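Up next, chain A:
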Amino acid sequence: MIRVDTTSFVPIYEQIRKEIVRLVAAGALKPGAPLPSIRDLATEILVNPNTVARAYRELERDGLISTRQGSGSFISAGASPDVEAERKAYLGRVFDAAIAEAGTFGLGAEDILTLFEERLRGGSRGSRKGRPA
Partner candidate 1 sequence: MYQALFVKEWKDKLGLWAFAAGILVLAFLASAALPGLDGRRDLVAGVILALYFPAMGLLLGSSAFEAEFRNDAWAYLLSRPVSKRGVWIVKYAALLSMLAALWLIFAAFMWASPALRAIVQGLRLPVAFRAEISFLPWSLLLSLFFFTAGLSLSFLSRKGSTVLFAALLAGLALACVAYGEATILLGFLRDEWFDEGKWLHAFRWGLAFMAAALAAASVLTFSRADFSQPRKKVAAFVKHAIPLLVAAVLITAAWTALLPRTGGGYISLNRGAGGEAYIDVFPAGLHVYEPARDKIHRIAPSGFLNWSAGLSFNAGRKILFSEFERGKSRYGAVNLWIMNADGSEKRQLLGSGLAPGDPRSGLSSYSQVLSADGGRVAFLDEDALRKPVKGRSPLWSMNADGTGLVNHPLNSAVFENGKEYFVCLLGWTAGRDGVLIFQGSRRSGIPSRLWLADLKEETSRVLLEYPGIGWAVTFSPDGRSLAAPMKTMDGAIPHLAIALVDLASLEIRKIDVAGERSINRLRWSPDGGKLAFFVRKETSRGNGAYVLTIVSVPDGKTLASKEMTAEESTGQFYDIDWLRDGARLVFNDPRGDRCLKILGPDLGEEKRIPFPDAIRSPFNILASDDKVLVADGLTCRLWRLDLEKGSWKKIY
Partner candidate 2 sequence: MSELLRIERLSKSFGRRSVLRDFNLTIESGRVYGLLGRNGEGKTTLARVLMGVIPADGGSLHFKGRRITFGASDYKREFGYVPEDPFFYDGMTVRGMLAFNARFYPRWDGKRAAADLDRFGLEPKAKIATLSRGTKLKLELVTALAAAPELLILDDPTSGLDVPTRRDFLRDIIRELAASGTSILFATHVVHELERVVERLLILHGGRLILDEDFDAVKARHQASLEDIFVGLVSGDRK
């Protein structure tokens, strides 16, 4: 379910956190759904449990998950209203990254917009459905 990329420069805990957020945003993890225990997740994806713990801590700090002693961690009930915001925030970050990237090629705002429309119209036939989860 969750995969980490050790070659990425992003710290693993951040990758885990982002993945969970993305899953919640995509609706794959609904509010109240249980999360695997730190131990189980760590053993499954083969990362340091401390790393998982840190990811969970940050999620809890953000209010996305809540932990109950003895029962484990769950997606917070209150996460749902924020799903939209999270979605927006997430996608916003994706777009920001793309814009930054384009900027390195020397594209101005207008060129970026033109390219974006092109991709949206032309590349949409195949890509929308088959987007990996």
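The rule is short, and it goes like this: a residue touches a chain if its C-beta (ideal position, glycine included) is under 8 Å from a C-beta of that chain, and two chains touch if they have at least 3 such contacts; residues count from 1.
Selection rule, in plain terms: all candidates are chains of the complex that A comes from, given by their letters.
Since we're looking at a predicted model, the values are computed, not measured.
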Numbered candidate touching chain A, per complex, among 1 or 2: 2
Contacting residues of chain A [partner candidate 2, same complex]: 4, 6-7, 9, 11-13, 38-39, 42-43, 46-51
